[in-house]
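As you look at this complex, bear in mind that one protein chain is not there, while each of the others sits in place.
The first chain written gets the first letter, and so on, giving A and B; residue counts start at 1 in each chain.
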Amino acid sequence: MAKTNPGRFFEDYAVGDVLHHAVPRTVSGGERALYHALYPARHALYSSDEFARGCGLTGAPLEDLAAFHMVFGKTVPDVSLNAVANLGYAEGRWHLPVYAGDTLRAESEVIGVKQNSNGKSGVVYVRTRGLNQRGDCVLDYVRWVMVRKGNPEAPAPETCIPELTRVIPAEDLVIPEGLDFSSYDFTLAGEPHRWGDYAVGEQIDHIDGVTVEEAEHMLATRLWQNTAKVHFDTTARPDGSRLIYGGHVISMARALSFNGLANAQMIVGLNGGAHANPCTSGMTIRAWSEVLDKVETRAPGIGAIRLRLVATSGGAPFRLKGDDGKYHPEVLLDLDYWALMPL
Amino acid sequence: MAKTNPGRFFEDYAVGDVLHHAVPRTVSGGERALYHALYPARHALYSSDEFARGCGLTGAPLEDLAAFHMVFGKTVPDVSLNAVANLGYAEGRWHLPVYAGDTLRAESEVIGVKQNSNGKSGVVYVRTRGLNQRGDCVLDYVRWVMVRKGNPEAPAPETCIPELTRVIPAEDLVIPEGLDFSSYDFTLAGEPHRWGDYAVGEQIDHIDGVTVEEAEHMLATRLWQNTAKVHFDTTARPDGSRLIYGGHVISMARALSFNGLANAQMIVGLNGGAHANPCTSGMTIRAWSEVLDKVETRAPGIGAIRLRLVATSGGAPFRLKGDDGKYHPEVLLDLDYWALMPL
Partner (left out) sequence: MAKTNPGRFFEDYAVGDVLHHAVPRTVSGGERALYHALYPARHALYSSDEFARGCGLTGAPLEDLAAFHMVFGKTVPDVSLNAVANLGYAEGRWHLPVYAGDTLRAESEVIGVKQNSNGKSGVVYVRTRGLNQRGDCVLDYVRWVMVRKGNPEAPAPETCIPELTRVIPAEDLVIPEGLDFSSYDFTLAGEPHRWGDYAVGEQIDHIDGVTVEEAEHMLATRLWQNTAKVHFDTTARPDGSRLIYGGHVISMARALSFNGLANAQMIVGLNGGAHANPCTSGMTIRAWSEVLDKVETRAPGIGAIRLRLVATSGGAPFRLKGDDGKYHPEVLLDLDYWALMPL
């Protein structure tokens, strides 16, 4: 009996299957410090216990994206080991902050399958839930990946494509219990711009750039216990380069967005995202944002802001797609998310 | 009086000497997070406090190899600063798990000396003990190194070669108090293979590979406060390369072995080990294992498995030595250890 994990192939997924992902992980101050070392992350709510208490939380939570990467990493051996491409995200919501001492695990339900017309691969849709030690859901999201078939002769399953919300309605966003921005300290947070200062359609060039190194993206990707070969092994890809985990680009861009969006504190919703072009070591990642929507919430002093976050490997900001509808080659990431901001 | 440490030379060791190594170290969640960032480590007992509690421990301990490296690092200034080669390990046993908050220190007893026939160097055998803040031994092992003489005219000491057990008898392995695998969660652990599923002689290719970077092995080696110049200083070796600490290769191979040996949870014995060929940055480390022995223990649900762990820099798995008895050039490490596994 083979002991190693060959990964699942397209024909191994059936709608309704629930995959219980392995290797739970307990979070400590170590993960927080590493996140700050890996990314120029400066959002005050995640940096300072005192600031977080001033906002009604019990302390600074783990960065929302760190929690996302940790959950995502657990799904890789079961979902994307034989993936050809990570196609999209939808309906991502953060339900509970993650604190030092919490232990995360993950499970995914297969919610859709569609064999490709070439008969060699197919698209698998999963809804993944990250759970803490009490079994509470801390975040969930849908992603879909293209997966190779192991046996080309395996019959095509009945096509099932889930209906997915393109944009999470603001009223469905979960605001952490107790969160209160009515005494928000803009000076300590780093910028004076409040929710009311942003206009739908406004674009922000975050200016700063970070040239990425092999050691850094591998440290990050391992920290999330993501085992996809292409990130670590120069022999795994034909050109000998290591593909940088898309989540590394997300975190880098989000951290860079502090400069102009320092008060977009908590990420509570992920509407969608595309890894437009591959990122490799030596590229200098830059970021720009666009305000897509704004909604007040019922929580004290808190507004929701919907943002497009674009990471690029250079060039002028605010360029996204060409006339052919394709992403420009310098675009690495196009992410659509909801954040919470002081009114 | 010279203030810097010139290191000890062969003639400075006498059988019976006890060396009290410097710089105790308190462990926190930071070391655990860094271990996960540096290696693709996924053994659940070390990743999750909850999983560890389900196995009868009070929480997730520091990785056994991290404890080993920390103790080993302390010995470097006293044992191997003038070492020509690290020749071997024997009789390594882990006696107590190390938890966040514990403080480790180390001491070594010289248990053997043998001058080489060239009169310029000799072999020193030490038994090193890692101690916690209560003075309890957390691990001990024997290693022997070839050390230069400082004064070639120094007389040869009486040869004393310690009798060393080639393989630690299973009954001498220390099983942590309270450890109980009778309710072991194979799903969370990541693989279904239990002790009974492995056969003596079975070989496992762990498939995955990690291309190593200078920054990573230096971060790791410094984390263990190992000061050997060859790991850090490109001017210390004639070819300008930095030699990667052998322990980095051990940890990398062990972490890679998760894929096929996810349930070989705790390392409790180190029978021997050879750093067969030097490892340098840019190599892609792979690993394979061979089951050498299996013994049941008296502890609930726990079996001991003796494994050969081989790290390579490429090539086909399962190749170890040529007809001349020498390791193949791609073999980096040949380690013989005991681990605990659910029955």
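In this text, a contact is a pair of C-beta atoms (placed from the backbone, for glycine too) under 8 Å apart; a residue touches a chain by one contact, two chains touch by 3 or more.
Because the structure is a prediction, the values reported are computed rather than measured.
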Sole residue of B:Asn116, B:Thr187 or B:Gln225 that reaches the chain not shown, by the stated touch rule: B:Gln225
So one chain is hidden, and I want to know which residue out of A:Gly92, A:Gly247 or A:Gly260 touches that hidden chain in the complete assembly. A:Gly260
Using the touch definition up top, pick the residue from A:His193, A:Lys294 or A:Arg308 that touches the left-out chain. A:His193
Could I get the residues of subunit A that touch the absent chain, sorted low to high? 28-34, 36-42, 44, 47-51, 59-60, 100, 187-191, 193, 197-198, 204-211, 213-216, 219, 259-262, 284, 314
Sites on subunit B contacted by the missing partner chain, in the whole complex: 1, 3-5, 20, 22-26, 28-31, 33-34, 77, 100-101, 103, 105, 133, 213-216, 218-220, 222-223, 225, 227, 229, 232-236, 242
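As a working rule, only the chains that are shown with their structure count from here on.
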In whole angstrom, what separates the CA-based centres of subunit A and subunit B? 36
